[in-house]
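Of the protein chains in this complex, one is absent; all others appear in place.
This part shows subunit A:
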Amino acid sequence: MELRPERAEEARGGERISLLLRLRAQMKQQLLEYKSMIDANEEKTPEQDMQEKQMETKIESLENEIEDVKTAFDIKNLVLSRMQLSSALKNNLENTATESSELMDDLNDILKLNKLIMTSQQESRELEKKLLDVRKKRLQLKQASGRKLLEIQTEKNKQKEELDSVENSDKIKTMQHNLQMEMQTTTVVQHVFQNLILGSKVNWAEDPALKETVLQLEKIVTMI
């Protein structure tokens, strides 16, 4: 009879502790909810003189954020349902071990197909890598050939410029002038000699040396 009130007290104490723990968990959860509401309601006041374009880009970026969050959420839901399904399957298999041969066959097929998928994905990834390497090399070669052609072109242009400059320089001009003068004097001298020989009324056809000189004088000196 003396033990019973002690046990009742212990039971009540235990109840009080469990109540306190439950209240603690409740208050934590409610605090979390209030905090999240406060965070959600924090609005950043937009600057007054934001242009339309900036606002449009901001709206687009926000919409993209929403879309990203939505897709992430959907993926997580899918993962969750897949986990639930697999745990349910596991429980089912544990309970009915020998009779579920169809399930085992299906699971084995699934495993084989998954392995096949993984190997083929690996192969396709390697092939893509090789393709990418080949494309990179081709790009590099193109760039190198482009550079070489550019170099050739610049060299040609340089040579052309040098040639032009050389042609147009003053030295050559004076040389050309001198050449002209010399040519004119030689023609004058030739004419003088010709007229001398013709004027002396000598028969120049008979003497071979004189004939050669006259014929030579006929040669008109032209520009080289």
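In this text, a contact is a pair of C-beta atoms (placed from the backbone, for glycine too) under 8 Å apart; a residue touches a chain by one contact, two chains touch by 3 or more; residues count from 1.
Methods note: contacts and distances are computed from a predicted model.
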Quick one: find the hidden chain's UniProt protein name among "Centromere protein M", "Histidine-containing phosphotransfer protein", "Guanine nucleotide binding protein (G protein), beta 5a" or "Tctex1 domain containing 4".
-> "Centromere protein M"
The one residue from A:Gln26, A:Ser124, A:Asn195 or A:Gln216 touching the chain left out of view is A:Gln26
Contact set of subunit A toward the excluded chain (per top definition) = 19, 22-23, 25-30, 32-34, 36-37, 73, 77
